[in-house]
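Got a structure for you, written out below as structure tokens; questions coming shortly.
Excluded from the complex is one protein chain; the other protein chains are retained at their positions.
Right, chain A next:
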Amino acid sequence: MLSIDKLHVTYGGAVQAVRGVSMEVPDGEVVAVLGSNGAGKTTLLRAISGTLRLHRGRIDSGSVRFGETELGSRDPAQTVRMGLVQVPEGRRIFGRLTVEENLRAGGMGSRDKAAKARAQDRVYDLFPVLRERSSQRGALLSGGEQQMLAIGRALMASPKLLLLDEPSLGLAPRIIGQIGEVIAEINRQGTSVLLVEQNATMALGVAHLAYVLDVGEVSLSGDARELARTDEVQRLYLGHDADGADGAPRRRATSGRKLSRWTQ
């Protein structure tokens, strides 16, 4: 469905943020992209949704294809119309608009009124709390509710592929669990998902496939459950110490990063 091939992205003509990344999001699946700050996760999403230009970024080489269509030169509105919708990092809901207006803004890319009405019913079924608060300003919602609104707003465009940029950011563990369930449910209803996360526990719990990005390159990839069992992911992203069990002296993590904050 979505295939990225040897993608190179630079900012301002100098900073290489993504270097030769290739990945596939098959139809109907949830694909997780793990990686720490600066690994290139958000850049990857910008390359897909067509917002690189707003950040003075540029695709140097490689391709991003959705079905048969090359996305490289599309603008965000065209991308949305093709069925790729992004939930931006940090939720970015419109705080001065009401919940309902936020949802309407999410459906702005299409003219199909019937589809929008169906999408709105679907959103309210997924998130009943949004229906209760439909006339409140977005800024008054709690963090978890704002994330639900951000996801609901993206669903208003009836996406074929939903791009999620760190939906767990700044949320309590219990809420993160709910978000994970919602992602699984959205996927069950037939929407493919590309999930960019630092929270590996949640991401690997819902994903079919996973990629690990490290400083702009794919360092690991494969079936999400198998990936979760590998030493590197256990140590770096799940906070377990692979060597600790047999009492052997701890090796320093190769990257020198202590990853307790990724654990939930």
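We adopt the following convention: contacts are C-beta pairs under 8 Å (C-beta built on N, C-alpha and C of every residue); 3 or more make two chains touch, one makes a residue touch a chain; residues count from 1.
By definition in this document, contacts and distances are computed from a predicted model.
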Chain left out of the displayed complex - its UniProt protein name, from "Branched-chain amino acid transport system permease protein", "Amidohydrolase family protein", "YCII-related domain-containing protein" or "Pyruvate dehydrogenase E1 component subunit alpha": "Branched-chain amino acid transport system permease protein"
Contact with the hidden chain (one of A:22, A:110 or A:178): A:110
Contact partner of the left-out chain, one of A:20, A:76 or A:177: A:76
Chain not shown: contacting residue from A:133, A:153 or A:235: A:153
Contact with the hidden chain (one of A:40, A:62, A:88 or A:180): A:88
On chain A, residues whose C-beta touches the chain left out of the figure: 49, 51, 54, 75-77, 80-81, 85-86, 88, 92, 94-97, 101-102, 104-106, 108-110, 153-154, 157
